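With one protein chain held back, the other chains of the complex are shown just where they sit.
And then chain A:
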Amino acid sequence: MNETVAPTASKARVLFVDDEPRVLTTMRVLFRAQYQVFTAEGGAQALELLKTQPVDVIVSDQRMPGMTGIELLRAARELNPNAMRILLTGYSDLNAIIGSINEGEIFRFVSKPWANEELTTTVARAVAAARSSAAAAAGDAPAPTIGPAPGVLVLDDDPTVARRIQSILGSDFRVFGATTMDEAVSIMERERIGVVISETRVQSNPVIGLIGTLKQHHPELVSVILTDRADAGTAIELINQGQIYRFITKPIQDSQCKITVSSALRQHHRLAQSPELHQRYAVAAPPPAAVAPAAKLLDRIRSLRTVVKRWV
C-alpha cells in the first residue's frame, strides 16, 4: 500500500478504519495519489498501527464490532494527539455524537454515503491543520496571562442559567449572562470573553450561525453547548460549522459543568497563545441557508477582531 514513487516524508499520512473492506478499497483508490494511505479493518488493528506509525489524519467508521469509532478516536487522541480525527458514519445516534465531541474532540463528521469531493476537501483541510500545528500540539499548561482572566458568556433564554453557572464556578470566574444574540455581541464588545456557553437556539433562532462566525473570525474563542434540546443533526452541524469544544446537556451537573468550563478556558488560553493551532479548529463553510443572523450582527462580530487583538 505504500507508494514508493514519492518520498514518504513529503506525503501526509492518513489512516482509514472501517469494518467493510470494500470501503477501504475505495479510500485507497481515492486518496493514494495525494497521501500515504493506511487502512485498518477494526479499532484494535488501527491502534496497533498507530503505535508504530504516527499519522496526520484518522478517518474512522462509528459502528464497528469490538470497538466503536468514538472509542478508537479517544484512544488515538492519547496515542497520537496531533492527528486530526474525522468520523465517517452511516447512522449516528446522539450519544455517539456527543461522545465524539467531548471525548474524541473530533474535527468533522462525514456521513455515509459521502461525496468524494466533500470527503477529499475535509481530509485535505485536516491534513493542512495537522501539518501546520504539529510543532505546537504538545503545548500544555501555558503560563498565566497578565490582566483580568477572560470571562465566561452564557447565552440562554433562561436568565437563571447564568446565575446558576456563576454559583457553580464561584467568584474566581467572571460570568456574563445574555438572553439575545445582540446582547451577547454587546457584551463581547465590552468585555474580554474566553468561553461562550450557549443553548442551541436563542429566541427561537439557531445559534449555529453566530457560533460559526465567531469561530471563523475569533478562533481563540471556545464554545460550549449547554442544551436540553439535544439532537443528532444539530450536534453534527455544531461540530462541523461551529467547532464547538464541548456539548453538555441540561439539567446542569455541577462538577461536569465546572470541569468543562475550566477545560474550555485552558483551551482558550492555549489557542490565544498559539495562533498556529487555529487551523485545527477551522470551521467548514456553512451552507448558504445557515447564515441566518442579520448581516449587521455579523459585521459587528467581524469588527470585534480589533478589540480581541488588543487583549491578545
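The working rule: contacts are C-beta pairs under 8 Å (C-beta built on N, C-alpha and C of every residue); 3 or more make two chains touch, one makes a residue touch a chain; residues count from 1.
Please note the rule applied: contacts and distances are computed from a predicted model.
S.K.: Which name from "ABC transporter permease", "histidine kinase", "Peptide/nickel transport system ATP-binding protein" or "YCII-related domain-containing protein" does UniProt give the chain that's left off?
M.R.: Of the names offered in "ABC transporter permease", "histidine kinase", "Peptide/nickel transport system ATP-binding protein" or "YCII-related domain-containing protein", the one UniProt assigns to the missing chain is "histidine kinase".
S.K.: Of A:25, A:203 or A:262, which residue touches the hidden chain?
M.R.: Missing-chain contact among the listed residues: A:25.
S.K.: Looking at the whole complex, which of A:116, A:167 or A:253 touches the chain that is not displayed?
M.R.: Answer from the full complex: A:116 touches the omitted chain.
S.K.: Among A:54, A:90 or A:159, exactly one should touch the missing chain; which is it?
M.R.: A:90
S.K.: May I ask you to list the residues on chain A that touch the chain which is not drawn?
M.R.: Counting only chain A, the missing chain is touched by 18-20, 22-23, 25-26, 29-30, 61, 63, 65-66, 89-91, 93, 111-116, 119.
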